[in-house]
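Dropping the structure in here first, questions after.
Entry: chain A
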Amino acid sequence: MSSEPNSSLLERVRSPFEGPNTLGNSNGFWLTFGVGVVSLALYPVLFGTYAAGERAVFLVYALLGVSLCFVWGFCGILSFGQVAFFGVSGYTFGIVGLNVSSYTGVTLGIVAGIAVATLFAAALGYFMFYGGVRDVYVTIITLVVALVLKTFMDQTAGGEWAVGEAELGGFNGMRNIPNLAIGVGDIGIEVSRAMHYYVALAALIGVYLGLRVLVNGRFGYAMVATLEDETRTEMFGYNTTFIKLVTFTLGGALAGLSGVLYVTWGNYINPQQFAITAASMPVIWASIGGRDSIAGTIAAAIVLQWIELQLSGEWALVIVGSLLVFVILVMPEGIAPRLRTFVLDRQSSSEPTTTPATTEEVTD
Partner candidate 1 sequence: MLDLTDVHVSYGTTPILHDIDITVDPGEIIGIMGKNGVGKTTLIKAVMGLLEVDAGTITFDGDDVTSTGAAVRARRGMGYIPQGRDVFPELTVEENLRMGETIHAADDRLQYEAVYDFFPILEERQSQTAGTLSGGQQQLLAIGRALIGNPKLLVLDEPSEGVQPSIVQDITRDLQRVNEELETTIIFVEQNLHVVQHLAERCYAIDKGTIVDELGSDRLESREAVTEYLAV
Partner candidate 2 sequence: MNGYELLNVTFQFLESFAFIVLATVGLAVIFGMMGIINLAHGEFILVGAYATTLSAHQGLPLPAAMLVGVVATTIFGIVLERTIIRRLYGRLLDSMVATFGISLVLVQLTRILFGNSIDQVSTPFGAISYGSYSYSLYRVLLAGAAIATLLGLYLLFTRTAFGIRARATIQDEETARSMGVDTDRMYMSTFAIGSALAGLTGALYAPARASPTPEFGSEFLVDAFVAVVVGGPSVLVGTPLAGGFLGLIEAFFTFQWTQFIGTVAMLVAAIVMIRLLPDGFSGLVESVRTSWRESE
């Protein structure tokens, strides 16, 4: 499909990442992607490690957005419950990390956090998909699950709600959660706040590329087929219920990863993470970025968080809310797919030279 016959090695490297299930497969896209990655990698150099340490949370949340984009954009499951897996993972990490001291605890905590989130997603997914729950009802159940967790965690303020050393803390939240580290006993590496940025960035890029391989492979075809027409896909011998379960579980695992990165970043988590506002954020990022565009969702998550931080006056929420309405009305499929169409149109009307876009134009 390429016009350059002598780039075959490059093509071979690229090929597992490309396919009809991802929007961006062109040279221009990969160039843009490279520019995006490099600018994100250079951010600490340009703006200092302190700023990077603070902004690491943008990347962590972007990963949460990706977890939704994956289940929603590629398998049609709109989950308002990604924050539930995120939060459960964060709390689990906290409990393990606060109880098992030293690097062992942290390492165990990472595993435990992601594992519990994954199992939780699997259990919830089993309950829903094998129970015949569909469409918007899935959305609402996941939302209600998040709200139940919020209600429950909110009342864990008393001393009786401690797991060993770790106080759940109710509305106060759980504090003094250890930093990210890996190792056993006293031997290991602790990730400083500034380094956290790179860990989050690496996780984000790794997950991004991994998902591209996945969605363009066998399983991806099955997911997308399920998304487009479940009954029909079943008639091709696919167990669509199982496909949805696997997808949902994987989405839960990704949200869990993001949850671990979150609590190790802020050393804190509280029930507000399960509230409707928090639960809506991933949906907003994916809607604006483009639900079937992973890169679009990442870009939207980062840009929107940045905008929200900049706008802190009383008009902030008015502006963010209006933006949301505007995007849904004007570009219902999201910005990234729209940009892609725009770029493609331009290319076909002018010379086929690819103009490297700026970071904001990363389309997937």
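Definition applied: contacts are C-beta pairs under 8 Å (C-beta built on N, C-alpha and C of every residue); 3 or more make two chains touch, one makes a residue touch a chain; residues count from 1.
Keep in mind how these were chosen: all candidates are chains of the complex that A comes from, given by their letters.
Predicted, not measured: the structure shown is a model, and the values here were computed from it.
S.K.: Considering only this complex, which of 1 or 2 touches chain A?
M.R.: Result: candidate 2 touches chain A.
S.K.: For chain A, which residues count as touching candidate 2 in their complex?
M.R.: By the definition above, chain A touches candidate 2 via 78, 127-128, 131-137, 139-141, 143-145, 147-148, 151-152, 155, 276, 280, 283-284, 287, 314-318, 320-325, 328-329, 332.
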